[in-house]
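Excluded from the complex is one protein chain; the other protein chains are retained at their positions.
Up next, chain A:
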Amino acid sequence: MFRSKAFGLLKPIPSMSGQPNLAYKFIHPAIASHGYHCHRRSVDYRQRYKTCPGSAGGRTVMAEELPGVLILDIGGTHGVLENLAALLKKHFRLITMKEFLENKKEMSKKIQSVFVFECRPTIDQELLESLPNLKVIGNSGVGVDHLDLKMISNFGVKVTNTPQAVADPTADIGMALMLASARRLVEGCQTAVSPDTKYFPVDWLGVEVTRATLGIIGMGSIGYRVAQRARAFDMRILYHNRNRRRKEEEEAVGAHYCEKMEDLLQQSDFVMLVVNLTPETHKLIGKKELGLMKPTATLVNISRGAVIDQDALVEALQNKVIRAAALDVTYPEPLPRDHPLLKLSNIIITPHIGTATIQATRMMAEEAIANMLAVLNGQPIPSEVFPK
């Protein structure tokens, strides 16, 4: 197995009274991981998840006494992965949607939290009304555009996400898509394996990544990690962000701030979208923006499908207004099977796999658990999300 890429976020506090120990001290991820740059993956988190920590002879906590967490399902097509369910069970009583619906009267009072995995279960008014003791919705993943934050807040329920766990794998996918698109990797594979291939044509070329210009729109946690990776390829890095980063941060990755997004679009060979989806970023990239890009440029989207005007993108790709696109996200997901984006030759689409790694799904669950427990225990919450 890979080196354990995990960090412990929960440190059990020994119980004084012998009561079931639900108290966990939250360790800030930066401390738990010994700082970002040094051996962040060598911390053994396994020790920190005992349910009877500290005092010798402490009794085992019964599952029924643990706070209830609602999940859609375990396993299956959209359910929580089994190994993640096992993590949840150490701190919560797991209640599936099926169990809840079959026994609403009894279950509804027990549910203090909901673990939202791959945007499920859907959080609507009806559900919130039926969970009187709900305190927190712990989202697996950083995007919360699928949650009505205002409505949830009106019920006095907190929402948390997992910004730490998603950053590296999502930055990796951004780089993977940029490289695959530039070097025509998918097309190349098809040529290499096709039964019709007799020889490899010499006039088959891609475009360079090293020393090209990368424009990052959205320089948050993920965007900054993309910049760190791109710098290793000697890329010239431009960025556009709501707020400018500090000088030291810019210099560390050699990034130049573009106050106007137009400047970034006009100069970049690769434009990468790494914003979150909000009313302000909805259709951020439309016909005008695509028209400003170089005809040799590639658009890479690892944010949300709705950040791009998809119809405008189809047109731009068909008319060679831009060279190519590489999308991990679309709207909707999956696209309808007859959608024009699926038929274009100058596009790569991946099925929203930005955090689809064994390590990342585990870390997201751990981060969500730490957040939910912090809310339930009245402790500082690592990553709460507030409505605007």
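The definition used in the following text is that contacts are C-beta pairs under 8 Å (C-beta built on N, C-alpha and C of every residue); 3 or more make two chains touch, one makes a residue touch a chain; residues count from 1.
By our rule, contacts and distances are computed from a predicted model.
Undergrad: Can you work out the missing subunit's protein name as recorded in UniProt? Choose among "Aspartate aminotransferase", "Queuine tRNA-ribosyltransferase accessory subunit 2", "Glyoxylate reductase/hydroxypyruvate reductase" or "Cytochrome c oxidase subunit 2".
TA: Answer from the record: the omitted chain is "Glyoxylate reductase/hydroxypyruvate reductase".
Undergrad: Quick one: say which of A:Glu129, A:Glu208, A:Glu249 or A:Asp311 touches the chain that got left out.
TA: A:Glu208
Undergrad: So which of A:Leu66, A:Val114 or A:Ala230 would be touching the chain we can't see?
TA: A:Ala230
Undergrad: Touching the left-out chain: which of A:Asn139, A:Thr213, A:Thr350 or A:Ser383?
TA: If we include the chain that is not displayed, A:Thr350 is the one touching it.
Undergrad: Tell me which residue among A:His78, A:Arg242 or A:Lys288 touches the hidden chain in the full complex.
TA: In the full complex, the listed residue that touches the missing chain is A:His78.
Undergrad: For chain A, which residues touch the unseen chain?
TA: Considering the whole complex, chain A reaches the absent chain at 1-3, 5, 37, 40-41, 75, 77-81, 117-118, 168-169, 171-173, 175-177, 179-180, 182-186, 188-189, 191-193, 195, 197-200, 202, 204-211, 228-234, 333-335, 337, 342, 348-353, 356-361.
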